[in-house]
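One structure is given here, and the rest of the page talks about it.
Note that one protein chain is taken out, while the other chains of the complex remain in position.
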Amino acid sequence: MKDVELKMLERAKALLESGEVARVIGWKKGDFCHDPSPASFESVEELDSFVYDYFCGANLSKYLIQMSKKEGKTAVFLKPCDSYSFNQLVKEHRIKRENVYVIAVECLGKLDIEKIKAKGVSFVTGVEVQDKEVKVTTPYGEEVLSKPDVVLTKCATCNKTHQVKDEEIILHERPERDVNRFEEVEKLEAMTEDERFAYWRAQLSKCIRCNACRNVCPACSCVKCVFDNPASGIAAKANDDKFEEQLFHIIRAFHVAGRCTDCGECSRVCPQNIPLHLLNRKFIKDIDGLYGEYQAGETDEGKTPLTSYTEGDAEPNDVFKGEAK
Amino acid sequence: MQEVTTEKKEFTPNIVAFCCNWCSYAGADLAGSSRLTYPANVKIIRVPCSCRVNPTFVLKAFQQGADGVILCGCHPGDCHYVTGNYYTRRRMALLYSFLNYMGIEKERTRVEWVSAAEGARFSAVMNDFVAQVTALGENKRLTDLRVKEGE
Amino acid sequence: MQRIGVFICWCGSNIAATVDVEKVAEVIKSEPGVVYSANYQYMCSENGQQLIKQAIKEHNLTGIVVGACSPRMHEATFRKAAEAAGLNPYMVEIANIREHCSWIHKDMDEATEKAVILVRTAIAKVKLNAPLTAGESPVVKRALVIGGGIAGIQAALDIADAGFEVDIVEKNATIGGRMAQIDKTFPTLDCSACILTPKMVDCAQHEKIDILSYSEVEDVKGFVGNFSVTIRRKARYVDETKCTGCKICMEKCPSKKGLNTFNMGLNTRPAIHIPFAQAIPNVAVIDAEQCIKFKTGKCGICQKFCGVGAIDYEQKDSFIERQYGAIVVATGFKPIELTAFNEYGYADNKDVITSLELERLMNAAGPTNGVLLRPSDGQHPKVITFIQCVGSRDTSGCGKPYCSKICCMYTAKHAMLIREKYPDTEVHVFYIDVRTPGKNYDEFYRRAVEQYGVDYIKGMVGKVYNENGKLMVQGSNLIDNEQITIESDLVVLAAAIEPEPSVRKIATLLTASIDTNNFLTESHAKLRPVESPTAGVYLAGVCQGPKDIPETVSQASACAAKVIGLLAKDKLKTNPCVATPDETMCNGCSQCANVCAYGAITYVEKEFRLGGGKTEIRRVASVNPAVCQGCGACTVTCPSGAMDLKGFSSKQIMSEVDAICKK
Partner (left out) sequence: MTNEERVENINRLSGTDVRKCMKCGKCSGRCPAFKDMDIKPHQFVTKLGKGQIEELLESKSIWNCLSCMACVERCPRGVAPAAVIEAVRDTVVRMQGKNGIKAEEIPPIVDELIPQQLLVSAYRKYNK
């Protein structure tokens, strides 16, 4: 990963120095080794704090909505999963494509510090990844963890590939994987209504309405969100009533249905660890099953499943038929 | 008299029916002028096209205590606005499937295509839906999701 | 402050018998915002409207709710009344307490309770109504008539006589339709061709009428006053402008074995042909499937003999696009297929024929030159049995559930004509009922019985079978409670009629509603019988329901009157209930334009203030209110909720939901 980071830094410097771009969007070091955050670098000096490591899970595409409006070009580092969000935003005319220079970078799966901590490993000062092993350094010594156990949830079932690149920095080959991202959705579907209700009630009652899921979501990028708009009739008031979380999450999931690229940021940022991606994935699975496989963000043009139709589409009353129960 | 009071206490569901102006609302009118009865707890909201029905309206109805929500529009291919109900069909198929995924009884939601000429069908559909929701009982899930005290 | 007035209509006893109207008006008085509440016997009457107008003025009402019949019935009436009293017509809401309440519920308490909720719901909505002003759209002064049968011809002539341009699109090579195939017409027995063909000629000669024969409607866009229609002109392989109708090609054509569809397949015709002698336009057409030139590449005889060089084997389908203000649908009917009725032996016996086939057999221009000869051996039939209701009034799934309406009369006509021309012929008619509601109709039928001695048998045929060359017709005679078998030479089936199947596609193109039997639905069964619910689309003839020639002609003229009324206007008021985006919230994501069936949404770059003296340019949606039809598809697609629909805003619908659910 270090070699990748060096190449990225080199390119960022060159682009800024030549004046080809006015800024570079990447990640900068945090207070700890595991909390880098998205940042915009406008000069070579600022690049001192640039970082790209196993904790750079954040999706940078959403920042381009504002950045691409600024004067001068903006260079951005996109991981495979981020490139879908980027395409979707270009499709919706939110990003000015001509103002962006995309550098595709490799990603071999990012780590989840919460999962590492959950393994009883605290005060992490560094990590080293070797195939399926993660060597974690702490003041108390080294610990070796299994990588699949500690990657971000969104990375566990990812097999995305780069969809956009003006150039690419890839040094390590990604192993091919055969994953079923709908496994957990299927598990829920196999439950009874009562069990599913209990499951979601337990999950969503944890929600504190911090709006992190909404704010991080590249599809939730409305100029003004319906939940902030008193004219919508569903505007959220603080601690409105007991129904609120559920309403919020249903509407949110529906609003991004057909547009969600399954980037998994919602679940990554949720402070309450609600598996929000399972809501979006249900829509994705239904869309795939009913209207044919569709991956939002695969291209930057065309209609989404909810803005198109065929004459022989399934009837709403029939979608439950054939369900084993 | 005693009997009457107990009867009144029996559960009668509150049903919100969204009907498109051109087919289903007219179908409901025809059911009326043909004196084809259906329970009084069905109340109709007129919308220009089934595609005007936002999922938030459906959720709002449940939030406010409706026990069932039914959406009626022109038969696919016969939409007054050419393609409106095709979008409705996709939206509602996904929404209803999703609500069920959240544990909401699938019997509470329905989409039916009723043409202006199908008064009898309108009445039959409403009778059937009311019976279905009555059998299910009160909607509790969409009005309360949080773990309540005492549970 | 809102000042709402509520008006509860009794509708005579229609509402008042099941809804306690006085109680509703009383309860509603205490609703917040309601300052006036009244009930009256007939709100839609002059006095009722006066009551509304007065109340609006006296109480300074800002909005009114009328609890009455369906808004589809009288919304326009009450809006007009409000407007006359100085209130914006869109500040009126109707609570449908008749069709959706009093007529379907029996229990008074229950119905009254529901009526109160429905009125409350309307109040909740009207409080959020905003005054709206209708826009204007221009009217194209040209009408399209789809179908060139008697309905289309009559409508076209009437419209053209009023001075408007009319195009007739006819899918066959000639106009004339079914009436051209008929021999005589009831109840006067005049010759069908004698009264139809002059009208056909009038169409051809009328300077305002353009006949597009051998053409079909391919696509329809637009709306009332401004339809844009694409018409496919099918290749007839004959240049319409050159052909003189001399028929030399028909004489010389070596491929003469094509079934003559005009004669119901009872004889043959050449590959190149003019359907019948009086065809309009009198221009030949080549049946490419039958033509040797098209099949083998050799022949070309017609081209050699055509004196004017009209034959063009290279002709291709062409498309024209024209604008119309109004469209008349007059697509007509066909007899049903009899495949599901084995019992009548139609498929196995040449001498079991349909009534329309009999028309051709009796027509002087038909395959037998008007001499009634049976198809199997060309002999004159001595015993003829008619069977009525073949496939009509049939709910078993084999036929049609409705009465085809014309069969009783034409069967009486056939029986009478046969007895008149061939008095030695024995004629029997099996009937279930004889239906003759029409001027001079029953008298006509009775003449068949009394004057011509036609044997009417109350009963139905169970089986027709061939025994030694005779058709044995076995049926019941219910009056005598016996089963009889009639040895017949010819059996005539009064097959049910159904709408011409192409009407389905046309209904879809026009978004005109259609019933389960494929008849187009009229806007109101009694009061708007020739209008489709789709504005600017009118219905003439059997496409709307079974009817005979006099009724068809009346309906066609009624259509014409409606069309003339429309085309006489220079501008139409447009529906003000259109979509509008809140630009401050619009993302410019294009999702709304993706679902708009009318192309009403475009995008513009607009500058917005950001505060602090800064501005930004954003892409935002813009709706053309003249093109928007107000369906609302865009409002739901919009992720930010920026798009809303006037008259049916999200807030209005949500408040209706609230009012209904409020316990």
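By letter and in written order, the chains are A, B and C; residue numbering begins at 1 in each of them.
Quick note on the criterion: a contact is a pair of C-beta atoms (placed from the backbone, for glycine too) under 8 Å apart; a residue touches a chain by one contact, two chains touch by 3 or more.
No experiment lies behind these values; they were computed from the predicted model shown.
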Revision key, fill the gap. Output for the hidden chain's shown neighbours is C
Practice item. Taking the full complex into account, find the residue in C:Thr133, C:Asn369 or C:Asn481 that is in contact with the omitted chain. Key: C:Asn481
Practice item. Specify the residue from the set C:Glu218, C:Asp312, C:Glu343 or C:Glu583 that touches the hidden chain. Key: C:Glu343
Practice item. From the listed residues C:Met460, C:Ala535, C:Ala561 or C:Ala593, report the one that touches the chain absent from this view. Key: C:Met460
Exercise for review: Decide which residue listed in C:Glu83, C:Asp312 or C:Asp394 touches the omitted chain of the complex.
Suggested key: C:Asp394
Practice item. Tell me where the left-out chain touches chain C, residue by residue. Key: 343, 389, 393-399, 432, 458-463, 474-478, 481, 483
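In this section, only the chains that are shown with their structure count from here on.
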**Study point:** Overall pattern in which the protein chains touch one another (line/ring/star/complete/other)
**Key:** complete
Exercise for review: Tell me, please, which chain's centre (mean of its C-alpha atoms) is farthest from the centre of chain C?
Suggested key: A
Review point. From the C-alpha centre of chain A to that of chain B, how far is it in Å?
Key: 36
Review point. Taking each chain's centre as the mean of its CA atoms, how far is chain B from chain C in angstrom?
Key: 31
Review point. In whole angstrom, how far does the Cα centroid of chain A sit from the Cα centroid of chain C?
Key: 54
Review point. Multi-chain contacts in chain A: which residues touch at least two other chains?
Key: 226, 232-233, 306-307
Review point. Can you list the chain C residues in contact with two or more other chains?
Key: 595, 637, 650, 654
Review point. How about chain A: which of its residues touch chain C in the complex?
Key: 69, 91-94, 219, 221-226, 229, 231-233, 255-256, 259, 303-304, 306-308
Exercise for review: Flag every residue of chain C that touches chain A in the complex, lowest number first.
Suggested key: 582, 584-591, 594-595, 603, 616, 618-619, 637, 639-642, 644, 650-651, 654
Revision key, fill the gap. As the complex stands, chain B meets chain A at residues 55-56, 59-60, 63, 76-77, 83, 86-87, 89-106, 109-112, 141-148
